[in-house]
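This is the structure, below, for whatever I ask next.
Right after this comes subunit A.
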Amino acid sequence: YYTQYSIPNLKSSLVYAYVSDFPDLDPSIAFEDEQVILANMYEALVFYNASNTNNPLTPWLATSWSHSPDGLEWTFNLRKGVLFHDGSELKASSVKSAIERTIRMGLGAAYIWDAVKEIQAVDDYTVKFVLDYPAPLAQIASSQYGAWITGPSTPSNDTQATEWFNQGKDSGTGPYMIEKYEAGFQVVLAKFDKYWKGWSGNHVEKVLVKSVRDPTARLQAIKAGEADITLDLPVDYLEELKTNENVRIISVPSYRNLLGMINTKQAYTDNVLIRQAISYAFPYDAVVKNVMQEYATQSRGPIPVGMLGHFEDLTQYTYNLEKAKQLLSQAGYPNGGFTLTLTYTSGDELEKQVAELYKAELEKLGITLEIKEMTTKAKYALARGDPTQAQHILLFYWWPTYITPYDFLYSLFHTEKKVIFNFAYYYNSTYDDLIDTASQLEGTDLNKALQLYRQAQEQVVEDATSLFILDMDTIMIANKKVHNFNPNSAYTEVVFFYDVWVEA
Partner candidate 1 sequence: MPLIEAKNVSKHYYKRKGFFGKKELIKAVDNVSFSIEKGTTLGLVGETGCGKTTLAKCLLRLINPTSGAILFKGKDLSKMKSEELDDYHRSVQIVFQNPFTSLNPRMTIRNIISEPIITHKKINKTELETELVRLLKVVGLNETHLSRYPHELSGGQNQRVAIARAIALNPELIILDEPTSALDVSVQATILNLLNELQKQFNLSYIFISHDLGVVRFISDYIIVMYSGKFVEMGPSEDILGQPLHPYTKMLLLALPLPDPKKKIELIQHQMKALEDWRGGCVFLQKCPYGMELCKKEEPEMVEVREKHFVACYYTIKGDRR
Partner candidate 2 sequence: MASFKTYLIKRIILALVVIYFVITITFILSHVVPSDPAELYVGPKATAEQREKAIKELGLNQPIYIQYLRYFQNLVNGDLGKSLRAHTPVLHDILTYLPATLEIVVLANIVALIVGVAFGSYSALKKDMLADHLIRIVSVGGVSIPSFWFALITQLVFFGILGIFPLDSRLSSDIQLFNPIHTITGFYTIDALITGNIVALVDSVRHIILPAFVLATYPIGLVTRMVRSMMVEVLNENYIRFAKANGFKDNLIYYKYALKNALTPALMALGLSFAYSITGAFLVEVIFSWPGLGTYTVNAILENDYPAILGVTIFGTIFYVFINLFLDILQAYLDPRVRLQ
Partner candidate 3 sequence: MVEPILSVEKLDVSFSTFEGLAHVLSKVTFKINHKEVFALVGETGCGKTVTALSIIKLLPRNSYVQGRIIFNGRNILELKESDMVEVRGKSMAMILQDPSSSLNPMFKVGEQLCDAITSNDPNIKEPKRYALELLSKVGFKDTERVFNSYPNELSGGMQQRVAISISLTGKPTLLIADEPTTALDVLTQAQIIQLLKQVRDTYSTSVLLITHNLGLVATLCDRVGIMYFGQVVEIGPTYDLFYNTKHPYTKGLLQSLPYNKLKNQTLPTIPGDLPSPLSPPSGCRFYPRCPRSNESCSKDVPEILPITDKHYVACFNPLSGDE
């Protein structure tokens, strides 16, 4: 009906129906879903190519890097001839001020630079980082949050800069610039003509990224060709989509897992036997098969599958009610007879279903599970209060900021003075030592580090500090006309538009 208009002379355009909006486009602060946009406008010194398992760290704005033996000094050599969107050239000073700004503002993912003591622009194309303690700086520099390099057009006043970015301005080196920004619901990106990799070959030249919260709407959009790529559809719809000739379902590890943190300080669950028992009572298979329709796998320990530090042969609890009963008897509760509480985030479909299924299983052990749906705020407020008054089990997801096991192992189970995310309230100094040492070795002796990480993981699994439920897949759905689309697990849900192209 309205096809009579002429499509402008573009090689290729693409519509990406994304699940949420992009609240803050300041690359130094953005910490939610903005990478979906930012990764196409900005670039980092290093690119993390997750599909290249052996050597994921790929030179990008930096062509090479090196570090001192003690791991306290890192030098990056910059690529020459890279232009910012305002036309100025990428220089060491920009790198320095970009990262310094991130650190100075201290918002979002700024803490990844925690080890950095000083940044020196050695010459126009060399940047040197001096660290307080050893850290894997190349990995950090490839982070999808807080590592974007901004150019000199960024306003010098930090707060004004934030406002500037949120008006839809940008100062990156990436292949796209914002053409139109309608906060909260969509962004139109257009190609940056002087992108350093050039525009010869097949590339998408104009992109519409819409935030479509409603999964039904995303499904309909992809079916009707209103969107070329989308993601995160209810698994129940995927069956139907598989038969659809026009679309392709791409599933990649997401580095995101679903955990059920068990309170080690509350009545009942302070007993490791009970923790193990309820770990055996979880219907892992039912969740993977029925709820997720196999678009996820049961976790093995805290590090998700596909990621650095994941071990496929780590111990794993299985659904085994016999074993659970046995453990309960050992703990002195052969017939259960107590109540546990579980909190989950309101509006989260998966958490809700998991909670309801788990409730039914625990019932069989004589344990009542009281499910509380709470907003994130309320959930965290409860969890960060007195552990002995808090929930028994807390469902939530974890995913890495930059690709290191330390991110999981530290945040989830490291001793904390004030509870932030260790909702197991697990305080174990041996464990703490293991991961702290591993972290410092990561940049210099990866193998040794991995070994320590493994030991630490075995410890928390043994102690049943959490239900290790699912390692999630990112399920992207793309029109078959979209070519060259290979999601990169290190950049959550990002579509690198420059890499793909769409048949007209």
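A few remarks follow.
Here is the rule we use: contacts are C-beta pairs under 8 Å (C-beta built on N, C-alpha and C of every residue); 3 or more make two chains touch, one makes a residue touch a chain; residues count from 1.
Behind the choice of candidates: all candidates are chains of the complex that A comes from, given by their letters.
Since the structure is predicted, the reported quantities are computational estimates derived from the model, not experimental observations.
All listed chains 1, 2 or 3 share the complex with subunit A, though the touching one is 2.
Of all residues in subunit A, only 1-2, 4-5, 7-8, 13, 15, 21, 23-24, 26, 29, 31-32, 106-111, 114, 162-163, 166, 180, 182-186, 188, 206, 208, 210, 212-214, 216-217, 220-221, 226-227, 346-347, 375-378, 380-382, 384-385, 401, 411, 418, 420-421 touch candidate 2 in the complex they form.
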